[in-house]
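Structure record follows, encoded as structure tokens.
Apart from one protein chain that is not included, each protein chain of the complex appears where it belongs.
Take a look at subunit A:
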């Protein structure tokens, strides 16, 4: 039995070694940021990991030493004090160590929390571009209000320019995440969240809907291309020239559940994003109560277009 036991150990340790080293050539996109937000978040990840490691590594070593030194064996030299159960000095020490470390991490965290507040505009001499992102079942609809173009599951924007993303959801909540540019933020129905991101380098970045929202949720990935200003302008004019128009009917067909390929549209109905945000606002508090009624869908109701921006557009402010 013992021999098999040793063999098993060897095999298992080799498996583990493979597990820990078999990562070469992998794409650690979170640790390879291409924008200021992602960069600060990476810095923060490294700072906090190191601060934690200061305390964790000695504890792990101490554990190994204690377990080894005080194991019961014939003729051991280590002392044995079965009644030693309290030492104010020692206990005060290890209440103090985590308190100090946590205090330091806490201060760093609070500073970064205010610094990296997602709705805070990025400092830049360039005017930000607004892209409105709507998570739908199960695709992303992007509308560019300034350029008046729309896309599905694809965005393109110029490098070095702050992008002001406005996020909402048509139905269930999702989360808008482009790991290489910065952390995610929920897209929620009935609200327009603001997330500033910026790409400092040209490139094609992976984006995803990070929060589970139903059957084909895994299909909600998209590509975010950061290109030069000229290329971006050219792309916009191409889309405006060649792509079809997104009509209200076209939007309605997008809302039907299902995944989608990349689509481009040369224009979209005016105020579409605001309409999506405010689609669930009650007009005159219509009553419906019986079992099963909550599946009803008021978004086809045209009277919903008149809305009160102040009370419903929950612009994320962070105060």
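Here is the rule we use: a contact is a pair of C-beta atoms (placed from the backbone, for glycine too) under 8 Å apart; a residue touches a chain by one contact, two chains touch by 3 or more; residues count from 1.
Methods note: contacts and distances are computed from a predicted model.
The UniProt record for the undisplayed chain lists the protein name "Quinol oxidase polypeptide I", from the options "Sodium symporter small subunit domain-containing protein", "Glutamyl-tRNA(Gln) amidotransferase subunit A", "Peptide ABC transporter ATP-binding protein" or "Quinol oxidase polypeptide I".
Among A:131, A:149 or A:193, only A:193 touches the chain left out of the display.
Of the residues in subunit A, those that touch the hidden partner chain are 1, 5, 8-9, 12-13, 15-16, 18-20, 22-23, 25-31, 38, 40-42, 44-45, 48-49, 52-53, 55-56, 59-60, 62-63, 66-67, 70-72, 78-87, 90-91, 94-95, 97-99, 102, 105-106, 108-110, 112-119, 171-173, 175, 177, 179, 182-186, 188-190, 193, 206, 208, 210-218, 221, 280, 282, 285, 288-296, 298, 316-319.
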